[in-house]
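Moving on to chain A:
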Amino acid sequence: MEDKKTFIDPDLTKRTVIGPNGEDITVDPIQDYFCDALPKKHEPKRAKIFENFFNWARAESIWVLGFGTGCGSIELYPLLTPRFDAYRFGVQMRPTPRQANLMIISGYLSVKTLKRAIRSYEQMQNPKFVMALGSCTINGGMYFDSYNTINRLDKYMPVDVYVAGCMPRPEAILAGFEALKKRIKAGKAEGANLYAENFETYKANQKKIIRDWNMPDYNW
Partner candidate 1 sequence: MYKNMFIILLLAGFGLLLGSFLLTHHEYLSLPQLPAYYADNTAPEVGAANVVTAVVVTYRGFDTLGEVTILFVAASLIAMFLKHSKAPRHDRHPRPSSVILSTSQKLLFPLIVLFGAYVFANGHLTPGGGFQGGAIIATGFLLLLMANPQAEFKHGLLNAIESISGTSYVIIGILGAILGLGFLDNRFISLGQLGTLFSAGAIPVIYSLIGLKVGAELSNILHHLNEVQNEE
Partner candidate 2 sequence: MEYLTLQNIGLVTGFMLMLIGLYGALTQKNILRIIVAFTIFDAGLNLVIVALSYIKGRVAPIIDQTTGVTNLSEKFVDPIPQALVLTSIVIGVGVTGVMLTFALRMFKTRHSLDINDFKQTKW
Partner candidate 3 sequence: MVSPVHIVSIGLITAFLLGLGKKSQQQMLVFVLMIATAAMTMVSGSWLIGLMTGSLKPTDVFTAGFKPPFAINLRMTMDEAVLTTMVNVFGFLTVIYLFDVLKKAGKHLLSIIVVFLIGLNVVVMTRDLFNLFVFLEITSIATAGLVIIIQDSKSISAGFKFLMASSVISGILLIGIIFAYSYVGNLNIDFMTNLSMVKGGAVAVFLVMTAIILESKQFPANGWALDMYESAHPAIGSALSAVSAPAILFVVYKLMPMVPENWHPVIGLLGLITFAFSNFLATRQENIRRMLGYSSVAQGGLMLTVVAMSVYFGQSFWFIILGFLLTNFFAKAGLFWLNGIVNSDDQNKWGILRKRPVLFFLFGVFVVAMAGLPPFPTFFAKWEMIMQLAQGNGWGWIVLILLGSIFEIAFLFKWFGRVFHAVKDQPAEPVIPWFKEFPVMLFGAGILATSYYFIKYQQFDNLFVLIPLLIVAAFVVIDFLPAFIKNILLIAALTFYGYIIYPEIKGNIMQLVFMSVFLVGGILTLIPGFATKGTRAGFYPFAAMTIFGLIMLVNPGDNLTFFMGWEQMALGSYILILRGKKAERPAQQYMLFSAGGAYLMLAAFGMLPHFAGDTFFGNLSGLIPGAGVVFVLFALGFMLKTAAIGLHIWLPGAYSEAEDDATPLVSGVLINAGVLGLFWIVTSFGPQQLFGYDIFQLMGWIGAITAIGGNMLAIYEEDMKRLIAYSSVGAMGYIIFALSMDSKLGLLIALYYMVLHFIYKTMLFMSAAGVIYRTKTRNMYEMGGLIKSMPWSFIVVLIGIITLAGMPPLAGFAGKWMFYNAVVMKGWYLQGTMVFFSGIVAFLYLYKLIASVFLGQLKDNHRRVKEAPFVYLLPQFIFVIAIMVLSIFPQVLLEPLATIIPDRVPGEAILWDGRLAMTSFGYWNAFAVMTTVIVMFATIFLWLTYHSRKAQKVKQFNIVFAAERPFRPETTHVSYNMFAGYKKALGWLMTPLATQFWTGISDWSTAIADKVRSWYTGNGQTYAMHLLLYAFVLYLLISGGKIL
C-alpha cells in the first residue's frame, strides 16, 4: 500500500532517562514493561472424570466480560433483567477480563475496537470462550464493505459460538449460552488452546488489519 506508514507510538519508543546516580538508563518500553512470553497450550486434565467435572463447573459458571463492542451490547443488558434473568444459568457479568471466561463480541467490530478486544481476550485466562453476536461478526453484515470494520471474527480469535441475527434477541443469546455450555461440557470449547496453537496465524491476521500495532505480541 502506498500510504503504509509505520505508526510510532511516543510512549513505546526507546528512551533514555537519568538514573538516581546520574547514569543513563535506556528504557525499551515493549521489552521492559511487558511480558514477552507467548501463550502456551494447556492440556486438559488426564483424568477424564476431573476434566468432565471441571468442564461442568465451567459451563455452569460462565462469567462474562462486560465489554460491549457494537450495537449488540444493548441486547446484553436485558439478560440481567427479570424477564430473561441470565443468572439462572450461572451467567454473571464481571468487570475485569482477568476473572471472566466468556467474551461476547456484540456486533460489528471496528478495527480500533478489535485491538482492544484482542487485548482483553488475551488477558483472559485459559479456558476462555468467545461468543460472537450478529451477522457483522460472521461476514461483516451491513458493514461488509466498510473500510473500518472486520468481516469475519474467527480470523482474529477463535470463536466458540456465533449467534446469528441483526441483532439477535436476548432469547437468542440465551440459546447461545446453552449452546456454549454444551460445547464446554463436551470438552470442545478449547478456544484458548486453539489460539495458542495457531498463534502466528492469528497474529498475522490481526497485524494485517491493525496498522498501529503498539503493543506486545501477546498481552498477558
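Here, a residue touches a chain if its C-beta (ideal position, glycine included) is under 8 Å from a C-beta of that chain, and two chains touch if they have at least 3 such contacts; residues count from 1.
Regarding candidate selection, all candidates are chains of the complex that A comes from, given by their letters.
Only a predicted model underlies this, so the values are computations on that prediction, with no experimental measurement involved.
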item: Chain A: touching candidate in this complex (1, 2 or 3); value: 3
item: Touching residues on chain A, where the partner in the complex is candidate 3; value: 11, 15, 17-21, 23, 25, 27, 29, 32-35, 37, 67, 96-98, 116-117, 119-120, 123, 215, 219-220
